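Attaching a single structure in structure tokens format; questions to follow.
Here the complex is missing one protein chain, while the rest keep their positions.
Here is chain A:
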Amino acid sequence: MDITSWALRKRNYALETSKAQIKLSAASSHPLLGGSAKAIVSDMSDPLNFLRKEKKRVVVEEYAPLPKDDPVEYWNSLSSITSKKFASTEAFKIYSDADDDPKPVPQTFSRLELLEKDNKKKGNEISYLSHKEFLAHINLLTKEMEQAWNQNDRVKTLKLAIQSTKMLRDVQTQTYYPAVFMSITEMLDHFGYLVYTRLIAIAFEGKKDVVNFDSNEVNEQSKETALNWLLKISCIRELQPRLYVEMSLIKNYKFLWDDEHSKVLVRISQQIRGIGSPVMACYAGMYLAKQVISLGIGDKSFLIILLEDLCQCLIGILPEHYELCTPALSWIFYCTALSSSKDELFKLIERLQGVIEYRGDILRIIIEEYPTEYILPNVNYFLDLISGLKNASDRMEISGALAKAYLNSSIDENSMKIINRLWIEISENGKWNIKVYLKASMNFLQLFFKKFGIQQIDILLKDILSHLREDKMKKDWTSHVSEIMNVLISNARDLSMLISLEQFLPLLDEVTPQKKTELCNKIIDTFAREEVKVAISNPLMIHALFTITRVVHDSLDGAESNPDLIARVSNLICKFVRNLHFGNNLEQHLTVLTEARSSFIQFDEVTETLVNSVLDISMKAHKLVSGKHNFKTHAFLKACVSYAHITIPSIDDNMKQFKLFILASQVALVNNLIGEAESLIKTAIARIPDLAEDDELPQVEDCLHTLIGQLVLLPDNPGSSSGFFLPAHGLINALTSLNKRFERLKLRLFISILWYLSSQTQLKLPLKIFRVDSNDKLMSGNANFKEEQLTMMSTVIEELLNFVTECGQMKTIDDAGFEVLLKFYMVLQKVYVCLDESQVSILLKRIYDICLGLRGEAKVKMLRVV
């Protein structure tokens, strides 16, 4: 059979298309058209959207204002913050052997005994590996105590309570004292609770929920029991355990009398003077103040005495010890603030004046703990106090506290002036103590976030930066700077606000690389889920985003890192890339994309987005010039296409590569970049064996058909010496060498190729690209071209004929095979001239018979119609 001699039909594609068109008319009704549907849509807010709106930004605990309205809540949050802050990572060391106490030598005892004792080794120390382990131990003690109590073993219960308080005294280094204090007092509170509820039960015959009562309402037995407890603890030898246990049982006095509490409280607060360590004294005072609050006694005059005493102790101590005291001081001042008037506040400040001169920070605590409506109306008084202080750090601390006071008040012109003055105070004194400076500026930062705008924040950050850079000690401020960053991150409205801060990146450079990564990760974590809606075109912002994402990108290893994180990061980068927007300045866009490509090489998703973006701007360029490229846009297009060409192979996924190559070739073709288009198509075709190997070929079959369709428009080089239809040749070769299991796929594609080849010598192609000359223009009348076309068609048809022969011998056929038969029939009939008795007609008849034999009349009806 000489297939090349078969005559091709002349086609009029336009006519065929118009004939094939089905007339459509608008539907008068369909389910989506209903009038009520629209109402529902507008009424019902999207539940998912709702959630997103409600979602509060997770604010870092330390920067959130503490809940000062309720003492219990305030205590709890203060307690957890303090524990966290002072729970050191080092081992907790606590002496266990309390026998080694400094006992006075009884007159009758020989001194030798004592001397002997001194020679013995120091008491054993218990060392807990960590804060956690220590907490576990305290929990265990608490449980043991409760058990002893339930077994009516009062002595053991008391002993355990005392033992726990001894730990308070025996901590080896004070650095974690506050953390120890918090857990021990919790245990003591429980002890106090056990005793108190027991007393209530005795007094009110089993009732447990009696809250308010007078001492004359309780029976003699409960009074006696309460008194016994107090007598029992009054002979605990050591001062601190005695005080703590008494404080934990302070409610017991309610059973004895109604009106003498203040006497006891004054006495205990004076006894606290006996605690030599200022840190321990402050915390003992803190516990006393706490117990009094829970007792609900109005008279707090003793607190003033307590504060005066404690503050006196603080004058000469080391700064690090003072810092340990601050949570305790905050709490005690808070307690005094609870019921005091404005006048009392000023009286208190006057009484502490002498101390404040040495420890101005105390004034800071006062400002923070007293209600702002006492502070702000008298802000000038405080300004005067500040100017009376010599210590730069104190001045900064107080100014910072005042700034914080403005957080929740409205800002008028006058307060603007004051805030300005306070800021100058900090900015000028900053060089004396950068640590305090940074701490105070945090307050301003929050204030500026709340009340002012980006501009002011930027100025502030600039000032911070210049202070950091002027620091002569060149200390590492990483932890402080990252705190500032955290404030920025948690307060910024969205990502674009954050990165529109000019000083953001320079500040980021001040931290160690490791912390930098951590912070960038945090930024991405905070903002990745948000839609970045704003188009990004500001070069500074782009630079900022680049820096942040690059830091994170570089910290990740595509193979090893957490896939979730990778997804988040690449998602954010993709969003960023997609939101780049430069108007008509496409060249700049391309430059940024080029930069992005060199920055983010790890993730497929990002590379894919980059390629898509570059193709997108290519088409934008096409649209801008309405397809009429000039020299400049032509060059730009070339650059874009070669960007795609170079970038696509770096994607790991073969299918993605393949699809992108085809997409890129289409863009090239549309923009009259014939050579580029052809080479992209060839590269795509070269991927076929790989795709086949990974069994991914069936998933891209559609793309292959599209590709063949695209070939219709791809012009050949009329002066070519190496032949025509080069891409098609490649495709046919690639398909022919495929494994047998892709047989059907190959045949289907061959049929498409037949359609394509047959179109190439028609007078007019079914489609046309503006300003692109296809083969109908270029090759008409080219004999070599026509000859090659017919040869190729015959090659393809031969392959298909083999299949027909095979089918002739089969008794049944699957749907896919049958479909190939039908399609082959149709293409033959359409492409070739079918004269009676010609080879084509005989062939058609044969295929028809086979089909009839295999599937019967009904299934082949359509062939007859054709």
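Criterion: a residue touches a chain if its C-beta (ideal position, glycine included) is under 8 Å from a C-beta of that chain, and two chains touch if they have at least 3 such contacts; residues count from 1.
The definition used in the following text is that contacts and distances are computed from a predicted model.
Between the listed names "Trafficking protein particle complex subunit BET3", "Glucosidase 2 subunit beta", "DNA repair protein rad9" or "Arrestin-like N-terminal domain-containing protein", the UniProt record for the complex's undisplayed chain reads "Arrestin-like N-terminal domain-containing protein". Shown as candidates are A:Lys93, A:His137, A:Arg242 or A:Lys830; the residue that touches the absent chain is A:Arg242.
The residue touching the chain not shown here, chosen from A:Thr197, A:Ser234 or A:Asn585, is A:Ser234. Set against the missing chain, the residues A:Arg267, A:Lys450, A:Lys845 or A:Lys859 yield one that touches it, A:Arg267.
Interface residues of chain A with the unshown chain, by the touch rule above, are 101-108, 118, 169, 220-221, 224, 231, 234-240, 242, 267, 270-271, 273-277, 280, 309, 312-313.
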